[in-house]
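Left out: one protein chain. Kept in place: all the others.
Now for chain A:
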């Protein structure tokens, strides 16, 4: 059984092709570096608070920093370039928690490098949107052909750049 995980939500906003490639197991080598870097930021910025947080996994999605006392999900990111994607990722976490019976959770999106914090809440309207997003994601990842290249500026910082742009 495979779940829609927060990475899917994230990629859905960034690029559908990336979403498709990712779910077909086509991962790029230096992606792992990014994951590593992300983790380092987390570790370095939160060493003092690490005890307060719990790492939990719900339906395949891993939440690194959940504060069960105050009911807050923290999500740490490197740059705010893809803020929309990050926001929906956090909303998705809150939604997953809600589905497993934990109500009234809030989220905080943090960009320690830029010293920015942002509060995230889940409205009823968001929940409906998320339902639609999940349906869309399922359609995309089950489609036989790979969605086309988006040819956006973002491609240049995407780990799939070489993969997408190499022609001959």
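Assume a residue touches a chain if its C-beta (ideal position, glycine included) is under 8 Å from a C-beta of that chain, and two chains touch if they have at least 3 such contacts; residues count from 1.
As a convention for this text, contacts and distances are computed from a predicted model.
Q: When you check the chain that is not on display against UniProt, which of "Glucose-methanol-choline oxidoreductase", "Fluoride-specific ion channel FluC", "ABC transporter permease subunit" or "CRISPR-associated endonuclease Cas1" does it turn out to be?
A: "CRISPR-associated endonuclease Cas1"
Q: Residues on chain A that touch the omitted chain in the whole complex?
A: Residues in contact with the chain left out: 24-27, 29, 144-146, 161-163, 165-168.
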